[in-house]
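Sharing a structure, written as structure tokens. Questions coming.
Heads up, one of the protein chains got dropped from this complex, but the rest are sitting where they should.
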Amino acid sequence: MTHHLPRLLAPLAALALAVTACTAGSSTAPAPAGSSATTAGGSSDRITLGLVAEPASLDFTKSDGAAIPQALLVNVYEGLVKLDQDGKIVPALATSWKVSDENKTYTFELTDKAKFTNGTAFTAADAVFSINRVKTDWTTSLKAAMDVVAEAKAISPTQLQVTLSAPSNDWLYRMTTHLGAMFSATGVDDLANKPIGTGPYTFTSWNRGDSITLTRNEAYWGTKPHYQSVVLKYFKDPTALNNALITNAINVVTTVQAPEALGQFTGNSKYQVIEGTTNGEVLLSFNNANEIFKDKRVRQAIRHAIDHKALMETCWAGKGTLIGSFVPPTDPWYEDLTGVTPFNKATATSLLTQAGKLGATLRLRVPTLPYAVSCGQVVKAQLEAVGLKVTLDQLEFPATWLEQVFRGGDFDMSIIAHVEPRDLKAVFGNPAYYTKYGTPEIQGLLKAADEGSVDEQTAKLKQVGRLLAEDAAGDVLFLLPNLMVADAGITGLPQNAIAVAFDLSKLGKR
Amino acid sequence: MLLRIAERTAVFLVSLGVSSALVFGFMVLLPGDPARVALGINATEVDVARLRAEFGLDRPLGEQYLSWTGGLVRADLGTSYISRAEIGPQIADRLQVSLILVAASMIIAVLLALPFGTLMAVHHRRASGVVLSAISQVGVAVPAFLAGILLISVFAVHLRWLPSGGWTPPAYDPGLFLRQLLLPALSLGLVQGAVLTRYVRSAVLEVLREDFLRTARAKGLTPLRALVRHGLRNAAVPVVTVLGLQLATLLVGAVVIERVFVIPGLGSLLLDNVGNRDLIVVQDVVMVLVVAVLLVNFVVDLLYLAIDPRLRTASR
Amino acid sequence: MTEQLNAVDPPAIRVHDVTREFRRGRTSLTRPVPVVHALRGVSLEVARGQRFGIVGESGCGKSTLLRIIAGLDRPTTGSVQVEGVEISHLPERRLGFLRAQLQLVFQDPMSSLDPRMRVRDIIAEPLVAQGHRDNRTRVHELLEAVGMQPDAAERYPHQFSGGQRQRISIARALAPDPRILVADEPVSALDVSVRAQVLNLLAELVERLSLTLVFVSHDLSVVRYVCDTVAVMSRGEIVETGPIARVYDTPEHPYTRQLIAAAPRLRAALAGRTAAVLAAETLAAQGGSRPTSTAAPAVPLPPSSPKDTR
Amino acid sequence: MTGLSRGAEALLPPPGRRTRRGTEATLLVGGVIIAVIVLLALVSLVWTPYDTGEINPSERLALSSDRHWLGTDKFGRDVFSLLMVGSQTTLLVGLVSVGVAALVGVPLGILSAMVPKWWGEVIIRANDLLLAFPALLLAIMLTAVHGQGVVTAMIAIGIATIPSFARVVRSGAIGVMKTEYVLAARAAGRRPLAIALRHVLPNVASLVIVQASVSFAIAVLAEAALSYLGLGAPPGTPSWGRMLQEGQELLFVAPRLEVFPGVAIALAVLGFNLLGDGLRDRFDPRLEDRR
Partner (left out) sequence: MTADVVRVRDLVVTVGAKPLLVDVDVTVHRGERVGLIGESGSGKSLTALAIMGLLPEDLIPAGSVVVTGHSGGGVQRVTSVLEAGEPALAAMRGRDVAMVFQEPMTALNPTMRVGAQVAEIMTIHRTVPDRGAAARRAVELLDRVGLPDPADAARAYPHQLSGGQRQRVVVAMALANDPALLICDEPTTALDVTVQALVLDLVVRGVEARDAGLLFITHDLAVVASVCERVLVMYGGRVVEAGEVQEVFTRPRHRYTRGLIGASDLDLTRPDGKLYTIQGSVPSSGRFPAGCVFRNRCTHATTECESLPPWQGSGPEQGFACWHPVMAS
């Protein structure tokens, strides 16, 4: 036999080589740096971050999905303003701004140092172009937030004036998201493949299915980042993500998908574990258009039935924050409302009995996301313990879940984390939304908050939060924690994940 | 001989045609409007209609099918609905990854299966054969991804000998490429090898009972030489069949291992794009996979002709 | 039964100018599809009560002919009449009368009985297929007729020896009380000591039930014992027909002569007809002139024959 | 059976075959494993040590103990109970998918052997085309249409298994159609359907049983793979594949959650494979004479 082995091996080896050779010449060959994930730990020039959801495209003007702005905003694209770690709006490309005319006119002073990576300088004209382009070219749902803009004009190359048709506190906030990303008037031909921005990093390559590589923008107008290159590496499997950190294939796990697994990193001096907060309210949503949920007692019973502490303990290893409302602590109008409907099985059962819905069957349709799948099982068990029947199914995320639950309304309850910042209005202010909620009272308060002063805004939104809790429009199970694990020496990692962007510019090394 | 090749080629081409229609038909059935998915949850009807027109989704199905297959023939796989990237190069990259992984694991499988399967067959009555046979049975029973997980936890996490996953094109860093390839190829290869071993064993057993093998021994060949000179080629037909089937299923089946080892292969591309409802990508990937399988079958058919002269003249 | 036999009746079997061609798989792109001429213009007539032998070597077309007579295959051209009825163009569902009139015994005692069926069901199958119910007594009758115990009915074929299986096969053939029995090499797979038993049984049954017998064999001596008339087939043609004694003693066709010359016979062998003599005579009968030469003529490549397809 | 003179044929055990004893041992081990799994599944219909729907945070990730023989998972559910209930899914997936495959594949195989050769060729080529759609691919495609779930997985695995049934049955049926007893049945006046049912089907039944057993094993593996990818049993439906998937994220915290379902799957596959091998040898016509 042994004589035959080399002969057998030879053609196979040849095949392998042939395939190999093809790779080198392939059209979308990634840059060497971006293609590999090991050895990252040793290089001071390069850092590799492990992320969970890979973007489907690089063009957030055409495609939804949090992954694109997470990677590109603040890093490749910059806005006029951005959000700091405490949730405050701070300058970015705009060095300062003034609001006048009953909060309807915004005048931004722009930096004159910024330059797009295609070589052109950033001017007010680009800003006007970018703002107008949202209305004309964007196709994502976010664009609606720009509808309030009546006019944008360049007063001088460094002065931009934006006039709103009505006062809106929300508008400036939205400008911190990718809605406010500044594009070069001459650099939007191929956004899906060639993003051009003013940010501290330039887009270098995208090895689809694997990683995106960003390179330091040596011509950046602000403080240049420490790392020469940043690799964002995407993992579908949480275990693989953790393994990658353990085996030095990555330096940072940006989102710990299985909090139970944190155990292997805590107490190990090689790693630092970062626990912060996010905007991600894990919402047990009700389809309020359904007959059964028209009865407030049922909604309240469900809130009473759920032992939130045990739930968070069970499905997210106790990591996270119990908030009892739809407002995260990083918003100024946050209030701890966990006491509104305390966990009480007896109350729940008696409410259900009063409503005549004891033994009713509810369809809990959750997306295929780790926390939703986990929590779904706990919710099912807890609701069944008070006399409801729950059928749990799992819908592929995003497509099927969007199709059937979100758009189709074919569900009784679902679980999903609403990670968009300040999404109170979107989720509970719109009867057409999948939660089918949005009483005139709430809508009125939301409008007043948007148009009023900052103090008014805070007061009104507090009221909304409380109303929602008392009316049990849905049940916020808990607030997702921002859990990261990183090599011990890495600095500048954001404590809280409250902005849509993952700011890579502060990353450094001790 | 030429006729047989022509025959097989015809079957191959007809199969291609039929399966492309099947794949297209199936994709039409997929719920979810790709334009709507691409635009996200709050898109307006106007935007959706515009995008549908842009992708040609509003044209009659027959026309869509013809333009798609026409593109396939010209090796133009179209543009993704969502990422707007050209699909061809993307699939080509992924296919290379999958092919390397599958080829490597099949090499391991064959290197494992040929000697051990033969040994098991020759010694099937002895303790060594029985023990090997039992080991292979256990190997067959282990899911490949479980093998992968175990290999990672031992060799990557505990021993730190090899990376736990990832992929580097061989041209950039051959050493790293090989180190990253080893574990996934092993997890697939060991399991597939165990399966193949069973087939080699039974094929060799089958051949061992052939008259001509007894003739060979009556000529003065030792059992092993008789087997090598006369048996293996005759045992090759069933083994090649299984090998072909394994290759074919592995191209998709490797997706599990790709998931475990974070390898950007074709299976992952398919799975991701089903999730994204990037219909055209799904359609193309499925088609590429089907073509690959049919191609493998075609090659296997030709191999039959090479192995067994009886098939060259006699009609099946 | 015997009084029915009179001259105006049609013969039991009349085969006229039957050809049968098989198209084989194409072997080349350029050449036409090869056609095997299994039968080329075969004609024969079997009178009622006759015991008609068909002799030939493998691939000569005798099995094809037999299948055509039994309505299991169709001639490419020509006519086949059984009991006066033209069967060559009847669809299978209209062959009911043929199934009742003509039954078959096959060669291989292993493969001719369904291993998953009890003997009872095997024997009753022709009856069931023809719509009879409750065949228990008939099965026992038949078993007895072929010299087996009634308890055999409850057993399976593999529990019997080759000779016994052939008896079961005969019992099945006799079940619908046919007038014609067609036997395809019924003893060639049997041990010598058993062969004689089965031949005796066949002869006895044919006699007792006044059957018309068509007996196909490659072995002239077996045919000689069982039959009164013989047709010799070679390469799809009947080369010679006649009373068995005449054909055996004064063969007219060279092929018949060769067949007789080549067959080893015990007594002749003991009298000095050694292998060399056999070969020489065979070649001589064939028209070969150099019986002792090493360069024996090419053995003809037989067309599609059951043995060849293995 | 050629080669050895007929005498020796009856005398010799076919060389290269398992001995009777080996066959019996294989059958026995396979049979016992499967019997235990079936028994567990049946018992779990009426009783399990703990309710698998019940979530018990206070007992999360418990180690093996008297209370929980195999410990608990991250929801505090009893792993042994989960394994018991999970065996239902495993068996169900196997049964339905093998049933689907057999129901389509067997008639297809018989048909392709009984119709004129050319048509048979067309049927089997069409059947071969199905081979181009492995279970995983079908499952991914079907999931896209019907959503994830056990039913989708079962149908996908079932459809993907059709070709192997059709092929095996076809080759067996062709053999049967060549036998003289089929000729005899035709001569006796049997119609094709009766021949198919009374002669072909019973004589390929052993092949079907063996194929079913082996396919069962493959189905169990396929279900595990699908569950791992999130295309199999939904959460709340205990399944071994699902347990493997859920356990994986805790691999280093609680490796037992990976080991137990892994062992269960491997055992089930092993059991069905052994059963299939044993049955194959037992049904081997070459051993038949020696019964």
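We call the chains A, B, C and D, going by the order they appear; numbering starts again at 1 in every chain.
We take it that contacts are C-beta pairs under 8 Å (C-beta built on N, C-alpha and C of every residue); 3 or more make two chains touch, one makes a residue touch a chain.
None of the values given here were measured: they were computed from a predicted structure.
Only one residue from B:L57, B:V157 or B:L221 touches the chain missing from this view: B:L221.
Those residues of subunit C that touch the chain absent from the view are 57-58, 161-164, 191-197, 199-200, 203-204, 218-219, 221-222, 224-225, 258-259, 261-270, 273-276, 278-283, 286, 294-302, 307-308, 310.
In the full complex, the hidden chain is touched by subunit B at residues 125, 210-212, 214-223, 229-230, 233-234, 307-310, 313-314.
The rule we apply is simple: only the chains that are shown with their structure count from here on.
Chain pair with the highest count of contacting C-beta pairs: A-B.
One finds 52 Å separating the Cα centroids of subunit B and subunit C. Between subunit A and subunit B the centroid-to-centroid distance comes to 37 Å (mean Cα coordinates, whole Å). Under the contact definition stated at the top, the residues of subunit D that touch 2 or more other chains are 2, 143-144, 248, 251-252. Residue positions of subunit B touching 2 or more other chains, listed in rising order: 31-32, 149, 157, 259, 274, 277, 316.
Subunit C makes touch with subunit D in their complex at residues 67, 70-72, 92-93, 95-96, 99-100, 102-104, 106-108, 111-117, 122, 125-126, 129-130, 158, 169, 172, 175-176, 310.
Put simply, subunit D touches subunit B in their complex at residues 2-3, 14-19, 22, 121, 125-126, 128-129, 131-137, 140-141, 143-145, 217, 221, 224-225, 228-229, 244, 248, 251-252, 255, 258, 262, 265-270, 273-274.
On subunit D, the positions that touch subunit C within their shared complex are 2, 179-181, 183-191, 194, 198-199, 202-203, 205, 285, 288-289, 291.
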